[in-house]
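Note that this complex is displayed minus one protein chain, with the remaining chains in position.
Labels for the chains are A and B, by order of writing; each one numbers its residues from 1.
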Amino acid sequence: MDKDKRYQQQIFECHDFIEDNLYFNRPDLAVKERRFNSALLFGLLTVLNMGKQLIMGEPGLGKTTSAEYICSLLYQVPIGTVWGSEVSGHPEQTEEKIIGRPDLGELNRGNEEVVWSYFAQLPVKIVDEINRLPETKQSVILDGVDRGNWEYLNEMIINEEYSLFATANYQDMGTNSIIAPMVDRFDVIVESRHPGPNIAFLIGQKDAKENLLRHPVYEQAIKEVLGSKIPHEEKMERFDAICNHFGRFLFEKSGIKPLTRADRLSIKSEIQNMSFDLDSNAFIRMILSELSYCYAYGQKRSVEVCEEGCHYTGYMCYNVQNCASNRLPSSIKNYCQALAWLLGDEAVDLEHVRTIVPYTIAHRIQWKEEYLAQREMSIRNDPLQIHLGKEATKAIYHRYVEQSDHLKHALSVGNRCFNGEELEAVEGDHPIYAEIKKDMESAL
Amino acid sequence: MDRNEILKKIWPKVRRKHFFPEIPMPVIEECDDRVAIAMRNKQIILNPAFFDQLDGQISDEEVIEGLLDHGISHYTYCPWDFKTHLSIYTASKKVIKDKAMAKMATRIFTDVVADTHCVKEIDTPLPSIYRHLKKGVVENFTAALYQSIWGMDLRAKGHAQIPRNLKSLPYLAKKEWEESAKKFARAIESFLLDLKKAAEKSLSNQPGDAPGNENPTSFTICSHDLDSFSPEEIEAGLKEFAENVEDIEEFKESVGDILEELEDAGYPVMGRGKGKGLDADILYYMKLAESYHMPIKKLPMKKSGNLHPHSHLPWEIGSPVQEIDVWTSFGKIMPGITKVWERKEGEILGDMDSTPDCVLVIDSSASMINPREDLSYAVLGAGCACDAYLRNGARVGVYNFSDAMMGNKALLDYSDKRDEVYSVLCKYFSGGTALSLKDIAAFLEGSDKPDVFIITDMKITNLGNLINYLKKIDNRVTAVYIGESQHVARFKRSLSDEGNINIYAVDKKEDIPKIVLGKVREYMGSR
Partner (left out) sequence: MKNPFRAFGDYEPNVRELPLDKMVKDKKEVMGKLLKGYARLLTEGKKDFVWLVQNETVERAYVAAKAAINGMQYDMGDIEEFCYSIEGVDDLPYKVTGPLGIYISALINYAKEDNITLNLVDLKMDISLIGFRLPKGKTLNINGDLGDFTGMGVNGGTLRVNGNTKNWTGAGMKSGTIEIKKGAGYHTGEWMTGGEISVADRVKGLGDSMYGRVYEKGNLIFPLG
């Protein structure tokens, strides 16, 4: 990797360190001839582009720990601090434990002052078993993370940098489900999987490697800073300074160089500048059209079911119940840019999109019951949601490959129409052509 | 440069050209067959011996890139998936009745489509390979066709003899592939026949030859066939194919031809050992029934009846104070600080649900359709029910009868083996219709209150006895009848008041799985 890719190299070193020492896993996805474990790869991407990731899996298969290691290394925060900042999901959880509480001493003196939680203050935000939280509390967290603002009583703090990792057991008995509007706010969903018996056999054989990420002195120092009464911005400066010390400590001890805040902000800016090549651009449009188009009723609506025999029966729009939200394109684009950047590619291409999309749609699509029923028993390697996301992406990808030139031509005709030429929309047998036509009509 | 190095260097470029296919990095490896590209379960293997078959006027880079273009196009364009492969084969077989020749026609057709796609859509050195290739009869034939349709000199002989109809087929119109494959097969049939005769003549001399390759020094470009697909793709393709074929005959005709090859390709045909009683009919019903999957049963939840503190709400002035949580209120009673508990009724798991075993009673008398000749609603319906019970962890017994008193019956004791159940379901006895109630009683005793699923046209000689018997038992019975008759009327009249018996009619194919599953689904939810 050349000099310009030093950040990528740094991140891959962190990745390999976690993979070799901390989070035992098997690779389960391949992109650009590299194999990754999806939970780990998406964890890195989530930090890099300040995203929100839902991790599901069986109890005890490393859902939370994978996120802890990633956050500790990429934010250079001692893991003890990460643990202290986690919100655990249970029905009795309160806003006071999640965000902040009144300073009781001050309250007794008649003053309102807020003691902010680590969770609200730190860029690392991990919620364990979010599906065990009542919806109101899920909403409190996701609202805060959406805006980066945390409010309590009459005070507010603003996070400039953060990412959210939430874990959930498969939606079974004894848990509240994560309702659709809530789940839509997560950019991606991944599964933390069993590593297989051979790798699992290694677990516990080595020394507790996570001790590498512990540093009681810095953890105490951070605790003092976060608990102090200085202004939030100043707190964060001091916090960063301690983190930098911890980063140097890690480098000296294990040769791993974590990312500083400046590194992360610089990376974020590089990621945002990643462009999309025409194929990836057109492919994303095709995906969005299949997940939102309805010939009969103008667009998909979860309350309306389209009839059998529609011309577009062969497309995903016929199999899904709900409409893709406007958060979906952002999730796809942000994660694609982050992936393309991480792999050192010049621009986002089809392969990046094809890799990312299943994990962005898996939790968002509500499939029709018949569609689900026919597929739930199919042989697969992923949980049903992600499997169906992958299958859907594969089917749309195939359609794209078949008509790539035709679609790009149709989109270029759309551009010419917007530039004032009087042109007929290019016809085609896919919902995207009908959508292009609609937009061209509104350009006239 | 070493060929492996070249391959590594070229691979990313080729992937990009083909929109990043999901296939592993190809390998260069010795192959036994005289083919340039072998494809096994998505792995492309380039044969190093092939490079020596070219006249030295083409670089290794070009050869590797061209071969990869060809191989990848089979995965990304034609045939793409197993179902398309099967459809093209079926179309060819309709014209060319000979299995080997139809396979050959399929292979050549898919090659022509894949190659033409490459030449039309991407920059490819494939024409160079065809130009410099030492050509066997088939390669010369395709090269001659390519000369005409690509407009390039590929040094093929006899291109004027290529049937004109082959030169104007819309190879790149995917929707017309089946029709084109038929026309292709028709136009190429005499060529293939000559080839077959020549191959038969020289068979004793050249036993190791690739099919259709009678020239011992020449290579076939590729061997794209069933083993190019993964077992999962075959599984999905068979299901889709079963849904789309016109009738069971068409399914049998095509799938029956390739059952052994399917096994060789790693597809576990009915989980049996190689070559043991493979049966396209049974596979047809198994695949078709899979299209009517019902959702798997979930454990039922019920309210516990107890209220428990669930989450906090802000306390407002005037609200009752009993529910205040002193801990989270920090001992204060003031709006904005004080919190009260909101209570919710808890949910607990209901009693452990279980699905009883089921005995499928199926009529295969002369008045019923022979499932091996036409689509039998009875077998499909019973198959759907079987799948539903097996999927819910129950076992299924089968009582297949026509004139049971005369020994025309097949019994399968409760089993969880799907292929065993389908094998017995697909048996057809013809002849009269009478069932032995003793047999059914034995089934009912063989399990803990099993469900009974009867599917018949009710033209049963001892219908009266059956009615009386059903009245006596309290097992849940689903009776599905096919066609209206006085027997059906009598059956309905006699049993419609029984709470444990549900009776359904079936008029068309679409009815049966829905009715069956509707009932079975109800059962699954009720215990």
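Methods note: a contact is a pair of C-beta atoms (placed from the backbone, for glycine too) under 8 Å apart; a residue touches a chain by one contact, two chains touch by 3 or more.
The model shown is predicted, which means the values in this text are computed figures rather than measured ones.
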Shown chains that the omitted chain touches within the full complex: A, B
Option touching the unshown chain, where A:L278, A:C310, A:L343 or A:A434 are the choices: A:L278
Contacting the left-out chain in the complete assembly, out of A:D16, A:E58, A:E304 or A:D405: A:D405
Which of A:G43, A:G80 or A:G414 contacts the chain that the document leaves out: A:G414
Residue, one of B:N4, B:S59, B:S168 or B:S430, that touches the chain absent here: B:S168
Contact footprint on chain B, counting only the chain that is left out: 94-95, 116, 119-121, 148-151, 163-165, 167-172, 182-183, 186, 189
Touch residues of chain A, complete complex, unshown partner: 276, 278, 281-282, 405, 408-409, 411-412, 414-415, 417-419, 436, 439, 442-443
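Operating definition for what follows: only the chains that are shown with their structure count from here on.
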Chain A contact footprint on chain B (complex, rising order): 11-12, 15-16, 18-20, 22, 25, 76-77, 80, 121, 174, 232, 235-236, 290-296, 299, 301, 309-312, 328, 330, 332, 336-337, 339, 347, 349, 391
Interface residues, chain A side, partner chain B - complex: 30, 32-33, 91-96, 101-102, 104, 107, 134, 136-137, 153, 173, 279, 349-351, 354, 369, 372-379, 394, 397-398, 400-402, 404-405
